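Please see the structure below; I have some questions.
For this depiction, one protein chain was excluded, whereas all remaining protein chains were kept in their positions.
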Amino acid sequence: MLRIGLVGTQFIGNLYCHSLGRVDGAEVTAVASPNTAAQFAERWKIANVHSDWREMVASDGIDAVAIATPNDVHAEIAVAAARAGKHVLCEKPLAICLAEADSMVQACRAAGVVLMYAENLVFVPMYQRVKELAQRGHVGTPFLVKQAQCHGGPYSPWFWDVERAGGGVVLDMGCHSIHSICWTIGAWPEAVTATMGRYAHAEKGLGEDHSTVILHFPGGAIGIAENSWAMPGGNDYLEVYGPKGRLVANLERGPAISMYTAPGAETAADSSSRSGWQYPMYEEAWQFGFPQELQHFVDACAGTAELQSSGEDGRRVLEIICAAYESARTGRRVELPFASDKRKPIDHWLE
Amino acid sequence: MLRIGLVGTQFIGNLYCHSLGRVDGAEVTAVASPNTAAQFAERWKIANVHSDWREMVASDGIDAVAIATPNDVHAEIAVAAARAGKHVLCEKPLAICLAEADSMVQACRAAGVVLMYAENLVFVPMYQRVKELAQRGHVGTPFLVKQAQCHGGPYSPWFWDVERAGGGVVLDMGCHSIHSICWTIGAWPEAVTATMGRYAHAEKGLGEDHSTVILHFPGGAIGIAENSWAMPGGNDYLEVYGPKGRLVANLERGPAISMYTAPGAETAADSSSRSGWQYPMYEEAWQFGFPQELQHFVDACAGTAELQSSGEDGRRVLEIICAAYESARTGRRVELPFASDKRKPIDHWLE
Amino acid sequence: MLRIGLVGTQFIGNLYCHSLGRVDGAEVTAVASPNTAAQFAERWKIANVHSDWREMVASDGIDAVAIATPNDVHAEIAVAAARAGKHVLCEKPLAICLAEADSMVQACRAAGVVLMYAENLVFVPMYQRVKELAQRGHVGTPFLVKQAQCHGGPYSPWFWDVERAGGGVVLDMGCHSIHSICWTIGAWPEAVTATMGRYAHAEKGLGEDHSTVILHFPGGAIGIAENSWAMPGGNDYLEVYGPKGRLVANLERGPAISMYTAPGAETAADSSSRSGWQYPMYEEAWQFGFPQELQHFVDACAGTAELQSSGEDGRRVLEIICAAYESARTGRRVELPFASDKRKPIDHWLE
Partner (left out) sequence: MLRIGLVGTQFIGNLYCHSLGRVDGAEVTAVASPNTAAQFAERWKIANVHSDWREMVASDGIDAVAIATPNDVHAEIAVAAARAGKHVLCEKPLAICLAEADSMVQACRAAGVVLMYAENLVFVPMYQRVKELAQRGHVGTPFLVKQAQCHGGPYSPWFWDVERAGGGVVLDMGCHSIHSICWTIGAWPEAVTATMGRYAHAEKGLGEDHSTVILHFPGGAIGIAENSWAMPGGNDYLEVYGPKGRLVANLERGPAISMYTAPGAETAADSSSRSGWQYPMYEEAWQFGFPQELQHFVDACAGTAELQSSGEDGRRVLEIICAAYESARTGRRVELPFASDKRKPIDHWLE
């Protein structure tokens, strides 16, 4: 049984605890948060409560640390956990600068612990099936892969603070799209071209709220990552185009039921207030790959699975994002590898 | 660990073994079939092979019998299994006449063993979500529920022999639709109206290949079961209509990927020969509820779950089907309960 | 130029005047209505205003009468118009009893004037294409045709008064479905089975608000007409099934744009208050066939087109509806032809 200590009690913290209900071989035995740990522990029946994550990381009661905090503290926690001999599962993005990302990778490697980068899209059943169908040759050799991650804006104020978040939507959600495009194609890009702007939330901060990132792969294939905080109604799709055909998967509309509720109709107490056409999913956490992602972490820690979505992968995605900001500022295609010594990715765009 | 003895090695037999890969607490330890048991056992690593199911049913090496045979031998096997103290999982339809169905229910009750009727639709995640959303009041009190089970025709010749099958599509597939409509509404009907005919396969036998069955529920709600062996391209949907709105779930197109392959394109060796627009599913067995159905049987045998989809349910569905044939012949609404002493359901229509 | 005198200034009256903008060879030169004729005439630039339709029908200033009134006065106006030598375009349903319908057909035949029954569905471009594709053999010989006409309830109070309307939804909207199914198959049915009830609006009157009508065609093909005043969100589809495949056309979602507007978003003054996912159509009147229907009437009056959708057709649809009510009451299949001397169709169900 892998004993997990969780840092963070917000959206992702709850999602982890919910998803662990479908995972074998792990339990959350401790949680750390300055103010809300006790309440969270009661909700999810967690034995140990810490107000300071350092205390939890140092304790003997856990084997692994799951980092579900704002981006700017990922690296510090991960390095401390590695030094304490704990496996690490880190939320996306891996860190807010390449130096931090490097320190995480090195610390975990030196300690011989697992550093898993929590990219759920590579565990999404629908997208795994798309990749398999592409590999079986149904569309010929893919030359274009598109992935979108879009919604109407983040739920928590820290996302709008570029000092804590490190950037806007291309960092927050572009990391999903970029990673899953590379995973689908089975390669990393050699250059990137990007355009971005503030369209719907300019008053909230400096972060871009819509971006288009073009990935140039060796041999000429193209990836297009579309990411938005300015798209109420949302989007989450993966599309693969080859000379013989295409594969199109829509994660929001695919495993969904069409529901129409008459405007003004009295709805049951526990339902939302929305009406008209809606598209509720079934088995939503599973469809988004969260239990599978956590199971994989548990298996990797147990040595029974070879790690997918490693710290190195997360580092590489971060490098591409830095290059995307540089491209958006300069209006030029930026070659990879791309060295960055900025404190945060968005500094390439803001300067 | 529940040790299951499987009778039958065709489509359903394979599906059970495949689905048991996602089930905890059970294994197939024996298989019985006159000619193909050894080959099947080798494929699925099953220890014990029997050419006669009677021998297997009598053995000490199994705790339960799964019946995956043509319809006309369900009852004999189930009664023998019950008398040998084995739990029973029986494929749909339960039997080919009400007397047989009664004997199965009574034998299992007398022996104190579980008799589960293998209706997978009530374990389909998409349909479970539809039922939950309906129960939460999103559409008001449902007054109309539709379910369809349609394809271009069955895979095995015995389906066309009404002596072995007991009827045509309304028995083979209508049992799914009728059961899932009643489960969604949470009631059994008080009458039935039906129309059916032979449209695409009249030369193959006496079984009807398309049917529309209207279920009349207490209070006035209506169910419409549409079933076809004459519909290439297929259909599998559940729709719930209330005065405030509707829920529409399409099991074939919902959890599916849109794939276009150019006509004439060279396809990979292991792909099918089809081209143009196609809609491949992901996690197909799970989407159709098979592993969940088997897990439920295992749990019910272990006494940790209250049996859903019981022998009594299967008997009731069979009674409704008899009444549907009667209605199709007479052109009248037929009231339930409906007594039938015909040897097989379709006799109500053929006479 | 065909000079049309219009009786009625409500929904259909406006629709006619709007649609005539795309019709050659006709103009509305007079309008009759007890109270609203002047205002209507001003809106649509109509020269002559009458408070009494009898006066208008008798005038020399018109060549044809378009009847857009409640159902119970169709026959009286049509007969008077025919006797005055005017062509007649009559809204659906043709009349509220077979005797009235017969009188209309006979009066127009005796006068040698055109009696066109205003069934727009046979002029819907999408449905015409479905019929053409079926006739070209793409699905084999059709054995099942479905048509639905459903919405959340009528706009005007007289629809709920069965004395004026003659019935509920099976008369109001079933006439469309029944007619278009027969037109698609190219035959009239030999029997009908129906079920209906009051599900969403029982407090408003005696009219049924949801119905399922099964049409039995010579040779065994089946038509299913689904009609509802209890289905907010609506439905309008035509589906044709044959042994080789199917044709599915959705008139509400087909020629529609997907629009998402964020809940609570400030919308432009002239837009509706709805939000979330919506499906606005383009060229809506054309998609529903109204200008084409009116053009056909003009051409038929000019003798340049052979009349489709005749008074005889409308009479036949009314007969089928009477039989459907009889079937819903008795729970039996009702053979056609069906003689009815009821004052209104719903009397077959209510007695």
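We just call them A, B and C in the order they show up, numbering each chain from 1.
To be clear about the criterion, a contact is a pair of C-beta atoms (placed from the backbone, for glycine too) under 8 Å apart; a residue touches a chain by one contact, two chains touch by 3 or more.
None of these values were measured; they are calculated from a predicted model.
*Asks:* Based on the whole assembly, the unshown chain contacts which displayed chains?
*Replies:* When the full complex is considered, the omitted chain touches A, B, C.
*Asks:* Please pick, from C:Ser51, C:Ser156 or C:Ser258, the residue that touches the omitted chain in the full complex.
*Replies:* Answering carefully, the residue with contact to the hidden chain is C:Ser258.
*Asks:* So one chain is hidden, and I want to know which residue out of A:His151, A:His210, A:His296 or A:His348 touches that hidden chain in the complete assembly.
*Replies:* Checking each option in A:His151, A:His210, A:His296 or A:His348, the one touching the absent chain turns out to be A:His210.
*Asks:* In the whole complex, not just what's shown, which of B:Ala262, B:Ala285 or B:Leu350 touches the removed chain?
*Replies:* The one listed residue touching the chain not shown is B:Ala262.
*Asks:* Looking at the full complex, which residue from C:Ala99, C:Met126, C:Ala187 or C:Leu350 touches the chain that isn't shown here?
*Replies:* C:Met126
*Asks:* Tell me which stretches of chain B touch the chain missing from the display.
*Replies:* Interface residues of chain B facing the absent chain: 152, 232-233, 260, 262-263, 265, 274-279.
*Asks:* Touching residues of chain A against the unshown chain: what are they?
*Replies:* Touching the missing chain: residues 140, 143-144, 191, 193, 195, 197, 199-200, 210, 212, 214, 216, 220, 222, 224, 228, 230-233, 241, 243-246, 331-333.
*Asks:* Under the stated touch rule, tell me which residues of chain C contact the chain that is not displayed.
*Replies:* Residues of chain C in contact with the hidden chain: 125-126, 128-130, 133, 136-140, 244-249, 254-262, 265-268, 270-271, 280-283.
Heads up, the rule we're going with is that only the chains that are shown with their structure count from here on.
*Asks:* On C-alpha atoms only, rotate chain A onto chain B and read off the angle in steps of 5 degrees.
*Replies:* With C-alpha atoms aligned, the rotation comes to 180 degrees.
*Asks:* Quick check on chain A against chain C: do more than half of the interface residue numbers occur in both copies, making it same, or fewer, making it different?
*Replies:* Counting shared over all numbers used gives more than one half: same.
*Asks:* Which whole number of Å gives the spacing of the CA centres of chain A and chain C?
*Replies:* About 54 Å, centre to centre.
*Asks:* When you check chain C against every other chain, which residues touch at least two of them?
*Replies:* 232-233, in rising order.
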